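See below for the structure under consideration.
With one protein chain withheld, the remaining protein chains of the complex are depicted in position.
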Amino acid sequence: MASHAEKKLTPSRILIYATLLLACVAYLIPVFIMIITSFKTTGDIRSGNLMSFPEVWSVDAWIKAWSSACTGVQCNGVSGFFWNSIKMAVPAVLISTALGAINGYVLAKWRFRGSDIFFSLLLFGCFLPFQVILLPMAATLGKMGLANTTTGLVIVHVVYGVAFTTLFFRNFYVGVPDALIKAARLDGAGFVTIFVRILLPMSVPIIMVCIIWQFTQIWNDFLFGVVFASGDSQPITVGLNNLVNTSTGVKEYNVDMAAAMIAALPTLVVYVLAGKYFIRGLTSGAVKG
Amino acid sequence: MAQLQLKGIRKTYGNAVQETLKGIDINIESGEFLILVGPSGCGKSTLMNSIAGLETVTEGSILIDGRDVTHAEPKDRDIAMVFQSYALYPTMTVRENIAFGLKIRRMPKEEIDAEVARVAKLLQIEPLLDRKPSQLSGGQQQRVAMGRALARRPKLYLFDEPLSNLDAKLRVEMRTEIKRLHQRLGTTIVYVTHDQIEAMTLADRIAVIKDGELLQLGSPKEIYERPSCRYVASFIGSPAMSFIPLKVERDGGNLRASLRSADDDQMYVPLPEKLAAYEGKEIHLGIRPEHITQPLAHKAGQEATSSGKFRIEVTEPTGPDVMALIRINDTEVHCRLDPDHTVDPGEPAELMIDLSRAIYFEAGKEARIDV
Amino acid sequence: MAQLQLKGIRKTYGNAVQETLKGIDINIESGEFLILVGPSGCGKSTLMNSIAGLETVTEGSILIDGRDVTHAEPKDRDIAMVFQSYALYPTMTVRENIAFGLKIRRMPKEEIDAEVARVAKLLQIEPLLDRKPSQLSGGQQQRVAMGRALARRPKLYLFDEPLSNLDAKLRVEMRTEIKRLHQRLGTTIVYVTHDQIEAMTLADRIAVIKDGELLQLGSPKEIYERPSCRYVASFIGSPAMSFIPLKVERDGGNLRASLRSADDDQMYVPLPEKLAAYEGKEIHLGIRPEHITQPLAHKAGQEATSSGKFRIEVTEPTGPDVMALIRINDTEVHCRLDPDHTVDPGEPAELMIDLSRAIYFEAGKEARIDV
Amino acid sequence: GQVEVLHWWTSGGEAKAMGVLKEMMEEQGHTWKDFAVAGGGGEAAMTVLKTRAVSGNPPAAAQIKGHDIQEWAKLGFLTNLDDVAKEEKWDQVLPPIVSDIMKYEGHYVAVPVNVHRVNWLWVNPDVFKKVGVEVPHTWDEFFEVADKIKAAGIIPLAHGGQAWQDATVFEAVALAELGPKDYTAAFVNHDMDVLSGPKMVEALTKFHKIRDYIDPNAVGRDWNVATKMVINGDAAMQIMGDWAKGEFTAADKVAGKDYECVPAPGTEGSFTFNIDSLAMFKLNNEANEKAQMDLARTILRPKFQTIFNKAKGSIPVRTDVDMASFDDCAKASMKAFKATAENGGLVPSMAHGMATTSAVQGQIFDVITNFFNTKDADPEATAKQLASAVQSAL
């Protein structure tokens, strides 16, 4: 890419950078507020305004949010919930992404009679308000003996995540020339080999998008977490909710914000890591015409 | 080494109005080298894809060694194919592209390496083995596509215009390699090309397809010298055969016809006796450029040759020859001259017409008159 | 109509070790038809892309009508290009593909329609206008790619192997159309082709490139008859020129050399006096297939021709001719025979060698000896 | 055994009090599994509870109150506590109006935890002193005083614009206008005539007028933020249940000195109650059942009642608890509780789900909150709407 990288700074490029930076500012202001708030002391919050910097930068709120803030009767901060979330999110993301990739592959490259209808029906699942399925899902999980287990929660997330992952992958694979699949089939590759050896290597950007989406959704999910997880396997959102809704005395906005930032950290890490793989031009040059 | 039978293959694309293949029947013998030719869009690639199992045929059946594979998976047909569009795996290096089919077949690592090296050498792509397809030139990509097929030892090779983007020199070399390969392995080959020389020199038989129909199937010589119809006659050979309308006359005992040059000079050429039935009627004379030349001493005086003066309208030197355009009976006619024999456009020149290989058509009809 | 100057163009791809273009200097006159030829991977497409502004050159400058456009945007260069890989817009129909460049230029709707219709007719793709590229055959796609360029009236046309996937018949027609277009509009054209006939018949001048270097730039006749070096000589012409090693001897007043057939028959051929400096040394004689033929009466007795018996090793009928391989001085030599003149592989035949167009090289050197 | 308790007592004092209960249970050799779902006045917790029940493993005890207890019992989810009740003589120590709510078909199924008085007016005396006005006892006085306070640049009434807070204020106005009898007729027995009657129109009119005395930013404000405004002197008064006391306490304010609690205007002789309770679910593990019974027992023990209610600001449900250690407001509340229980001024809070089903309550909320947030709303039409809304949910 080096040959292209050295673009001169023309006025139009300056404009592009300016626009991008402006957008950055717009996206950053709220988190800026959160961050400075989390470093303020309670007194600071009362005296200054939203945008003012803390008088003294204090990390107490972060420490408290992590290890000693009260979430109900326990006062152990959100750290415990944090690990619960990881235990739930990682398998759920991986399973739903894997399923979505396979589904997308079949729906884009191995169509059969009714596959489009199957896809539409699956897509429709994206629009089910999740509140609708709480009770029947609870009953089903109860019957399977998975009520209030992490496994149950993972299943729930997979069931309602797979529609999206399928959508992402299917729409990505539609753009891959069929000729490649044909060539591989002639080379003797079967269903699985084509997928693993030909398509997966070129799916990196969409895998990343998918992981970003799924991880965010699952990590930030409150409803399923609160309903389908029992006391000591509750995810961080439930902890955060309990922490924030502790409604007595002075509302500790700094602790709330610190907790919110802690809750968001893993997702941010995923973004940074996943983002690396948005490289240009993975499908180019394969097929002419 | 496999026998391939195509029985009444018909194919209509899902969203198309017209049938693309309209019942193709070909028996390809084991070890035969069949070349498909036909105008652009006539259905050659479609037929290849059908043989490979990449398109389902709408009707008809495909047999390999007598086994019906019409509905078999491509990978169960044991076929290697070079795609017209290359279809290289973009994420793999050249080496991986070539090795892929072998890996799938669980060939041991060392053998794969050896095979890749062999193929790369043959195709002169050794320095490129570690590049991605997007970093290759068009011709290099095409050679990798070839390499992918040549690395394997299938029952049947399908080549869809495998050399179209190579330079003439390389193409000759590749052609020789393919021929050698065929002779050595005796693998059945179906090959699409637009290159006449390739078709003539490689093929055991040539199949001429037009609009999804098989027009003629025969040896290169047959196709070239005894085309079954006007279309085949005009399609094979470049520049194409010229068709001169003429009237069959009888002069004394012999049939003859008059050829009129642009300057209204007349000359008479003898016609074969078999055309007697057309006496007084107009027929078309099909003659190839290489049969209208500058006067050749060694042919002069032969029965079928005659000479006349024709005005040269356009000349095109091609290197070994000069192609010229003249006008006979108000029809443009191509002829092939020796570059040493200077002719000037616009000037009349003495030309010799050799009718020994000429063929004849009824006016307005496709079929050739058997003489 | 524009003059195009390439000055010392060098190009190294970002991640490549080697330079792809190593300083190309060409002045292309306004209205000139320049054809680039060269082996696969020599840098032709790279040069085309650089002219179009799609690749930045590492060094050197490009001038159009004297204006330096080295860093100008492609859209400001007023160029139309046919890509080797077609690069059709996949979401647009054929019609939209062709019309796109015109719409961009705000041509009125009716004019666009008329233009699309004209181009479609010319390229014989009228029934395909409403299809998407993915529904076309390879040759049809290539014609659309042509159509996209031909619809426009730029200063400069760049054609990168525009006819490679067309059948011979269509290719001849297209060639004629391009020639006509060029004559009518006088637009400057740079054209890449691997087809010798195309190169010979279309070009005003041919540039032979190898490994990113310009080997020779000259008229087709020059390139064919007076190649500057051994590589050009061997590259142009198909089958290629044969190089026969021989020893310059003096026999009386005349220079001569002996040619030895596979059966050890000897014959002597006269050499031009200019080779006197090489007396007693080995030189290489370059001779094209069409100059070794069956005995031709009209040439017999000419100064530069001699005859001899050679064993025919392989014959390849190509239709109009039969290409044969013989062995002279232990070197394989191609010759071109008349199909009427029956020769059998393995049998000796009387052949005539015409040295009037032969060229000579010092043994082991590239450059041609001027005679 | 193990007790799992679903509750939303997560705020500081409450949580501490629950901690005490946990300790008491652990002392008896049980394990305590805390299942706190904070927020939204228990909305999330109810959702969780329902799904847990449906999936077949409900917690041992859950914070359920008012009418919902009957619903759960009707569906057969709740266990019978009669044995414990007899042993502990609940019938003797609980006022009938409380124990009625805890019983389904005559059997105890839930344990009351506390009694809240909802119709309090919280006052910042400094503000009143500064402006020079007296604490209002009727709505007319209220408007008079509020005008002056407003003129002094202080927000007369601290309020949070959430449906239940709107309803809390409305309930106080309605109680004052309708009187306990009609209040009960309207909100417990759903008498359409009363609901759409002239008194209701008057109540609505007054209620709407209150809009003028709250600040425009009240929308969405949490109640404790509103209380904070009173504490800080940004606002003069707040109508809120006695849980507001916790905020004052947390700010180191002393009842009677730094703040005053008086009955909401016009409701001196009445007591709008809001009782928290824990309903006990049927379990299928004996050890856990034992723990469950011990939990029920412990909750009503005076020791827990005292600790919990002091923390929560409410008063014990047992009338026999020693109130000496409670603050003035609690004492006043207890006094009023006992008195109104006698004279019929004790009414269930509509805004807190004690008066009617959640369906009806919801419909009333919708009408009230929409009315309150519409600038030129028509009280008469709204009264009719109220009646029909209630009708539709029956």
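The chains carry the letters A, B, C and D, assigned in the order they are written, with residues numbered from 1 in each.
We adopt the following convention: contacts are C-beta pairs under 8 Å (C-beta built on N, C-alpha and C of every residue); 3 or more make two chains touch, one makes a residue touch a chain.
Assume contacts and distances are computed from a predicted model.
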Exercise for the section: Pick from "Nitric oxide reductase, NorC subunit apoprotein", "Sugar ABC transporter permease", "Heme exporter protein D" or "Dihydroorotate dehydrogenase" the UniProt protein name of the chain that isn't shown here. Expected result: "Sugar ABC transporter permease"
Completion exercise
Checked against the full complex, the residue among A:39, A:81 or A:164 that touches the missing chain is A:164
Fill in the blank from the handout: Checked against the full complex, the residue among C:37, C:80 or C:206 that touches the missing chain is C:80
Fill in the blank from the handout: Of B:76, B:130, B:279 or B:366, the residue that touches the missing chain is B:76
Handout entry: Residue among A:61, A:229 or A:260 touching the omitted chain
Key = A:260
Problem - On chain D, residues whose C-beta touches the chain left out of the figure - result: 40, 43, 46-47, 50, 53-54, 68, 71-72, 75, 161-163, 215-220, 357-359, 361-362, 366, 369-374, 392-393
Handout entry: Hidden partner chain, residues of chain C it touches
Key = 49, 52-54, 73-75, 78-81, 83, 85, 87-92, 100-101, 104-105, 132, 134-135, 148, 152, 158
Problem - Contact set of chain A toward the excluded chain (per top definition) - result: 1, 4-5, 7, 13, 16-17, 19-20, 23-24, 26-31, 33-34, 49-51, 99, 102-103, 105-113, 115-116, 118-137, 140, 158-160, 162-164, 166-168, 171-172, 174-175, 178, 181-182, 185, 190-192, 205-206, 208-209, 212-213, 216, 220, 222, 237, 240-241, 244, 256, 260, 263-264, 267-268, 271-272, 275-276, 278-285
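In this section, only the chains that are shown with their structure count from here on.
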Practice task
Take the average of all CA coordinates in chain B, do the same for chain C, and state the distance between these two points in whole angstrom.
Solution key: 21
Problem - Whole-Å separation of chain centres (CA-atom averages), chain C against chain D - result: 95
Exercise for the section: Measure off the straight-line distance from the CA centroid of chain B to the CA centroid of chain D, and report it in whole Å. Expected result: 94
Handout entry: Shared-contact residues (touching 2 or more other chains) in chain D
Key = none
Exercise for the section: Give me the residues of chain C that touch two or more other chains. Expected result: 13, 15, 84-85, 136, 138, 142
Handout entry: chain A residues touching chain D - in the complex, by the definition given at the top
Key = 70-74, 134-135, 137-139, 141-143, 147-148, 226-228, 230-232, 238, 241-251
Exercise for the section: Enumerate the contact residues on chain B facing chain C in the complex. Expected result: 13, 15-16, 37-41, 44-46, 84-85, 135-140, 142-143, 160-161, 164-172, 194-197, 200-201, 220-221, 224, 234-240, 288-290, 294-300, 316-321, 323, 336, 340, 356
Problem - chain A residues touching chain B - in the complex, by the definition given at the top - result: 177, 179-180, 182-190, 193, 197-198, 201-202, 281-289
